[in-house]
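Removed: one protein chain of the complex. Kept in place: all other protein chains.
Moving on, here comes chain A:
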Amino acid sequence: MVSDYSSPANAKLPPLPAPGSPRRLEGHDKLTGRARYAGDFTADLTGGVLDAAVVVTSTQATGRILSIDARAASQLTGVRLVLTHETAPRLHSVMATNGAEIGDLLPLQDDKLHYYGQAVAVVVADTLATARDAAALVQVTYSAPEPDAAFTLAQGRGRAQDVKKVGAGDPGQVQVGHPEKAFAAAPHQVDMTFDTAAHHHNAMEPGAIVAAWDADGGLTVHLPTQFSYGDAVILGEAFGFGLKERLPNIVAQVLGGIEFHHKVRVVSTMTGGAFGSKNANVHLLLAPMAAKLTGRPVKLVLDRAQTFTLMPFRGEMHQRIRLGADAEGRLQAVLHDALLAKGTAGQFVAPIGEGTTKVYATPNLGLHVQAAALDTNAPGWMRGPGAPNGQFALESALDTLAHQLDLDPLEIRLRNYAETEPDTGKEWSSKALRECYAQGAARVGWHHRNPQVGSMRAANGRLIGYGMATAIYPTLQLPARARVELGADGRAVVQTANHEIGQGMITAFTQLAAETLGLPLEHVRLEWGDTRLPYGGMTVGSMTTLSGGAAILEAAQQVQKALLKRVVTDKASPLHGLAPDELRVENGHMVGPGGASESVAAAMARHPEAPIREEATTGRTMGHSSYGREAFGAEFAVVSVDPDTMHVQVERLVGAFAGGRILNPLLVRSQLMGSMVWGLGQALLEQSEMDERTGHWLNDSLGEALVPTNADVADIDVILVEEDDSRGHPLGVKGLGELGITGVAAAIANAIYHATGQRITSLPITLDKLLATPH
C-alpha cells in the first residue's frame, strides 16, 4: 500500500501528469523570473520615481496612542513622510466586501487601538533601507491597556452571541425536524467537542501594493487582489471620489455594460498566492494615503510578521457535534454547535455548517453558530473557509459512531448517503459521490486493510492506520462579464477582470475561448486583472471558471455566430451561400459540407475595418438553481505512527473528486493536490499562537508558524471521477479549488485513531496531544 521511496532502485521516471493538457501559458514568465508581482515594481514602471513605504505597527492591543514622536525618523536623509493618525488624510467610510475589517475600521483615522499589530504609522523614503531605518525610529507611547481584553476563545467566551448569517449570507441557525428530541431518543449517541487553532494563509507573496496619483487627481494601484473592482470601489469611496453608489449598484451598472470610467484604476496581473487573504486589505488604503501626501508613487510591501495582523486568518473555532443513530447506523439527528472567533472590527464569521447541512441524510438537523468578538485583527476568508473545520468535527464524530457500532467507516457513510439535499429536499444537479468512495477506496486499498484498531504495523515497527472522510464544497456562481474580439488577423482577444492567483485562470480561460471559437490556443490572448476591462467578479469560492468561464463561453459563442453569418453572406468567401449551422470551426478553419473551407484569418482579413466584438453577462441570478449544487469527494489517508515517540507521518493521501466537466485536468489536479496539502497542514502543523496577555501573535514568522514542507507531504493521488453536471451549469463545471482541503484533517485524524486508538479532537494534532492521551 505504501510505496518505498527510500531505495534508489525505486527511483523511477515519474509519469507526466495529464499529458494531453496545455501547460500554463504564463509558465515561461514564472520560470524565468520575468513575471512581475506588485512588490517587483521598479521606478521604470511608474514614471521614473518609486518611493518605498514601511508600516509601523502597534505593540499594544487596547487603549489609546498618547503620542507619536517622528522627529528622529523624519531627520534621516531620504525620508519623505511619516504618516500617522494626526497627519493622515481623512477617509470616508467604505463598504467592505465579505465583511472585511476595513468596513468597520479605517486605518490611521484616530488614536484608538483595536489589536496588537495595528497600523499606527507609515514611513516613506527614497529607498527601502532608509524607510526601514526610519520606521524603527518612530516612537509611539500608549495609554494603559484595557484590563478586560480577550484574545482567545477561552478568554472571550462571555462575548458569544448568536449569528444570524455566516459566510456570504448562509444561515447561522438551522433547524430541520426536531433534532434535540430525536437525539435524546436515539439508541446510539455520539456527543463530542472539537477545537481548532487559528492559522494564517501565509501566501508566499506578502501583501504588497504600488500606488500612484496622476496630475488629474486619478489613482492607479497595482496589487495582488482577488477582487479588483471591489478594491477600486473601496478606494473610490474612501477617498471621496463621489462614489456614492455602493458596490452592489456599481456592479449592476458594470454588468449592464456601463464602463467603469472611474478615476480609480486597480490592476492585478500576478498574485503570489492568495487563498482568501487578498482583497479589501488594510494596505489597500495605506499606500494611496501616503502617495497622496508625498505626491509621488509609493510601493508598500508588508513584512512577514505584519501579514499576521494586517491580513486576515482562519480564526479559532470550538465545536460540538451530537449524532443520534439507530442500530444500523442511520442518522436520526445531527446537531452542530459552533463558537467562532471574530474581530471587534469586521463582520466575517466562517460558514462552518456548510458541510453539516448538506452532506448526510437525516430527518432532524440543527445548526447553531455563535461568534465572540475578540480584541485581535479580524479573521477572514481562508481556503474552505468553514468546511475544513466543520468537516473535521462531523467526520471525526461519524467515525466514532462507526467504531461504536462496529461498522466500516465507509459503510456508515453509504448508509447515510443523501440522495437529495438534506436541508432543502432539492434534487442534486449531479452527485457521483458513490463512485468517489469506490474509486478512492480501491486506489488506497481500503478493503485490504485490517479494520481492527491498532492492528497494523509496518516492517519497521511503526503503527499503520487508514482513515477516510467525505469532502464537500458548495458550487456557486457569481455575476461576470466578458468581451471577446476577433480581429482582422483572425486572432481573438478575450477580456475579463478576473484574477490569476495560481489556479491557472489564464490558461483555463484562453483554452475555453479557443475551444469555443474553434481557434488554435496560440491565436487567443487573454487580458485580465484590470478595472479597465469588463467586470470579472471575485476570484473566490472556487467560482472563477463557473463565473468568468460562463461569460467567456457566451461571448465567444456569439462571436462565432456572427463570424459564420458574415462568411455565408460574403460573396468573396468560398462558404458563401451555405447555412451557418452547416459549418464547423476547427483549428482556425471554417469547414462546410463537401470540403468547402476557409480560414478564419482569410475571412476576417477581407474586412479589416470590422472586427467582430461581442460581450456577455452571466450569473445574474448568482447561480441560484432549482437543484442542490455541491461538489463531493472522498478523502483517504494512510498514516504511520512511531509507537514510542508518537511521531505521525502521513504516508499517503488519496482524494477522489467529482467536479463535473474538467476543462484542464492538469490545472485541476494541481489545485486539488495543493488543497490536500493544505488539509495535511491543518491536520498536523498549522497554528498561530496567541499571547493571552498581550494579544500578540507569538509565532509570526515562517520559521515558527509551521506550514507543510516537501518532506511533510506524502504521495498524493488525485482521482478525477467522471460526472455530468450540464444541468447545473452551462459549462457543466463545478468549483474545485477548495473541495480538496475539506475532509483531509478528519481522514488523517481517523487514520491516527485506526493506528493508535487515540481520538484526537483538536487541531493541529501535535505530539503533545498524542502523548497526553494514554496509549
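To be clear about the criterion, a contact is a pair of C-beta atoms (placed from the backbone, for glycine too) under 8 Å apart; a residue touches a chain by one contact, two chains touch by 3 or more; residues count from 1.
Here is the rule we use: contacts and distances are computed from a predicted model.
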Hidden subunit of the complex - UniProt protein name among "(2Fe-2S)-binding protein", "Transketolase", "MCP methyltransferase, CheR-type" or "Putative ABC transport system permease protein": "(2Fe-2S)-binding protein"
Selected residue (touches chain absent from view) among A:Arg304, A:Arg434 or A:Arg661: A:Arg304
Residue among A:Leu666, A:Ala683, A:Leu736 or A:Ile760 that touches the chain left out of view: A:Leu666
Hidden-chain contact residue, picked from the options A:Gly103, A:Gly117, A:Pro145 or A:Pro206: A:Pro206
For chain A, residues in touch with the removed chain: 5-8, 10-14, 16-18, 23-24, 26-37, 39-40, 42, 44, 72-73, 127-129, 137, 139, 201-206, 270-275, 301, 303-304, 501-504, 666-667, 669-671, 673-678, 701-703, 707-713, 715-716
